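Shown here: the complex without one of its protein chains, the others still in place.
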């Protein structure tokens, strides 16, 4: 990564394009946009080295509003376009912005393969559990029973869990955050950017028009403390207003349970410590859901491995080293040739 | 399922079509074909109620050899064709035959959505870790370093684990078996057929031409006992020639470990009992790999839920009950109409 | 309360009887203009006028308030004569804010009437709309009649008794405006009041506020000194065929046509689709018709959508799929599978502006190439088109009939304009449509394996055997099949034969469709204007007007684009010139040149807007100039 460290310090303004933002007033997308415009300069990012690649959807309009390079591609294909871009120029800092429809419905396959290949992309999935741009049909993440124009009697499809899917696909960085949490989001974006390889970030994003407050149960201010757990590597998995509740492992059931420290003989030592390198723990954390369990936010899983474009580049470099000075003329003449005399 | 129980008992022959089988001599596909032709009549299946739907690949030629209904569709799309077929006629017993390329490369997305929707299909994924039909390129399940026509210097893509992917996609029945194991395969097919909902079965299949013996490490006769574990619900997870080895949970690492019963103070009580309804255990079992761990075979996960076509049918039936005698004439005349007089 | 100071007051504005009027309602996306327009439409239809509408909304779901790209408009043309288009230029523009004025003024005819809500002409709104000066205060509107009303405050006044928040109260502005318009054009409030009551049955305060605003707007026209400033127009009922009518959009009729078609074919309807503008409403409407046993499947993408429909057809149901350009592109490979396995399938393309994502909310006819030629291999299929909302019903039925009878996918081209526009429609009697029940193979005939590629010698269609039927077990697929046995065949001559048979089967449909008729004019002459799809309206109006002026011009509208009607070549060759207006760069022109080696004069437009009648009239004039002597 050749980041030209320049003398002047950039600000959020330097990352805001001159295009008018065209989301519905009150849409959660605004908060994410603001947060990224604010966070990127703090991470020392340069606009010219940054590319936002998106598919189609409300969320996928994101690139237009960033004063970086950007590509608003076609529905579901952003990870593939971004992969080619990264191969062409591994020095770029590439962010993929996608939605639950774009990234998990039509684009699910590219998501799978981008994650397993571990291409160094920062993938932000704006999950509003609905197709916003096409006016509110249920999406693959919509909960059972969602009423929408295409499911007027309630949807009957079991939703996919984005983070479960990412883990099952072999993702090596899986994190979760909330559009309205301007303190938490930057920490996740920072980790995602630092992670060399595919970083998968699910953002709970409110679609005020077609699916308002679908995450309200755990995002509203009152519930937050009791239904959000901020996982931090190496720290106990505690939550609650007084951080009095914690997660523990029920060995017999091979499942997590909520305990209250100081009650029923439970101490802080009974609380599991978050180990972001453990895929099984990550899976357990992902599976938890209100009302019985808190929603776990933060970096749920992080276990770096060589990124795809690094392997590609290395393999090519090794072969060039072995066979320097490649010449097409020579190559073509390597077979059995013969001379026809004049 | 309206199975016409008929007086004469069918045999394997009744399930074999008159088409010449066109796989390479020695291909693992033969063994799977024979096994199914033999097992289906034992399960009381009728050829006329059975449909084999496949994509494209060596494995996907399967339907031609079955004397049932069959549809050899296009690459990767068998689950979608099968979903439509099941919606049209929920009484059919539908088997989807696919390969690691067909089902997980181009068809990964349909696999994901078919699994999460829980369509009542029996999905057999013939995993030979290679693209057979197109002459041997590495596939999404090929291990790192696989040399193939398109990866002459070794592949650099991290493979996906089919069963992990299935679990991450929300599959409610995940099983694994081996082409050569004519005793084990039928038990898995039987369970898959019995399971109402999407059944995902990975079959380790040997491609003798392009990827011979890629599973040899654990499929060869000598290694089998020590590197294959046959999981059975409610029974301890034991393996080894004398069934002397078992799996236990290391609570601190939240990971499985191999112990030997009777050694180091370990007893049979330390050995985990297989609970096929536990998704976390299933994930742990799937993650294990030789040489340190055995490969786990059998039904790894089974937790039934209402199948997709059942929900569809129920919802429609409920609405028809509520609004009986639907008439298009009436519907069209329901809006604000006016009469133009002659 | 009278805030009125009509600029046009100096001009003498009389009561006027008109043949037809075009009104354009324009406002912010949040102002409810689509609703206002469609309610006005209903009331107008009930009064017996003929009409056509054009909803023109922004690509954004809800763009920021007050911006030009957030302007949503609805145009209606209604009259006592035959109305086939939403009208070239509005006579009346209702502009609910500066942005609406900015965007829409250019459409208004000179001398037309502008009604503005001055309450929305704040400095900030003017800025957002891009006005440096207030257009109400300079000569921007010099060429028009202007009525300035503070609709906002009059609405607040009207609904204040209901104790709504200011924001909620202002939501009724559109109803106030609608009330005024109803008064101005002498339409009834009653159906709208009823509709409001039933729509807000659970929120009576909202219903009442809206009704109060509607009444206030109407009363304002009636009681204020308006008479000095505003004409009332009278538009009589149109002479239309007797019968029961209602207004319909092309999406509604398409959905109903599919249900009717499936019923006539005696098949279960399985509709696999993935949402996309402007095709989604068909999915929504069908999802709501579960009492008809319709199965809708919202697939994960367009490929899964069509494949599920193919699977359903293999299972003996009627598979239907629907999308617009980019989605149809994705279905290309699977369409080939349906062609080669010879399964019935209806594919609906609601065309929109292209290429690529293009202009999702604008209309275009640029997917004809894709429909006819856009596949790998020799892969012919029938292509039908629909010309108006009402027409969709019948074309959908015809598509089902051909798909089932010929065991083939059928492509049905409609477009965003037809899908969204509303028109009065004489309700058909379904009982009078002849059923065409599908027939399935019952039992095996002959020795050996059952052959699913046995053909009807007349239609060349293959036999359809339903899984579940004992004895008919068979396998089909995308590889070439033997003409004789239906098994896979790599034989050279067989491939030649099968390719020819597939082509002949589709070509043979020309014997089963109506001969090409002349929509307007004579069966030969100086000039034929040949169109397809939603250009029907403007072409027909233009030809009709030019004929009234004495020009020798005829209108031919092609519904069957592949194969063409058998007599089409001869018919077209009977004219000295053939002009082809299309909302593309000349795609039907290509087809006519290819099939008939026919010289054509293309008239192309790809601006996302339907043709204006006058564009076509002047093109006709130009092409007949030399000949008028």
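Each chain carries a letter (A, B and C) given by its place in the written order, and its residues are counted from 1.
In the analysis below, contacts are C-beta pairs under 8 Å (C-beta built on N, C-alpha and C of every residue); 3 or more make two chains touch, one makes a residue touch a chain.
Because the structure is predicted, anything quoted here is derived from the model rather than measured.
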With respect to the chain omitted from the figure, which of B:40, B:53 or B:74 is a touching residue?
B:74
Residue, one of C:81, C:153, C:332 or C:482, that touches the chain absent here:
C:332
From the list C:378, C:510 or C:615, pick the residue that touches the absent chain.
C:378
Which residue of A:70, A:132 or A:279 touches the chain not shown here
A:70
Looking at C:240, C:454 or C:609, which makes contact with the chain not pictured?
C:609
Residues from subunit B at the interface with the omitted partner, ascending
20-25, 56, 58, 74-76, 105-106, 108, 131-135, 137-138, 140, 149-153, 157, 209
Of the residues in subunit C, which ones touch the absent chain?
58-59, 69, 324-326, 328-330, 332-333, 336-337, 339-341, 351, 353-362, 364, 366-367, 369-370, 372-379, 477-480, 490, 492-493, 495-496, 499, 502-503, 584-585, 590, 593-594, 597-599, 605-609
Need a quick check: the contact residues on subunit A for the chain that isn't drawn.
4, 17-19, 46-49, 51-53, 56, 63-64, 66-74, 77, 79-89, 91-92, 109-110, 112-113, 312, 315-316, 319-320, 322-324, 326, 328-329, 331-333, 335-342
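Throughout what follows, only the chains that are shown with their structure count from here on.
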If you average the CA atoms of subunit A and of subunit B, how far apart do the two points sit, in angstrom?
29
Which residues belonging to subunit B are in contact with no fewer than two other chains?
109, 112-113, 312, 315, 319
Residues within subunit C bordering two or more other chains:
290, 300-301
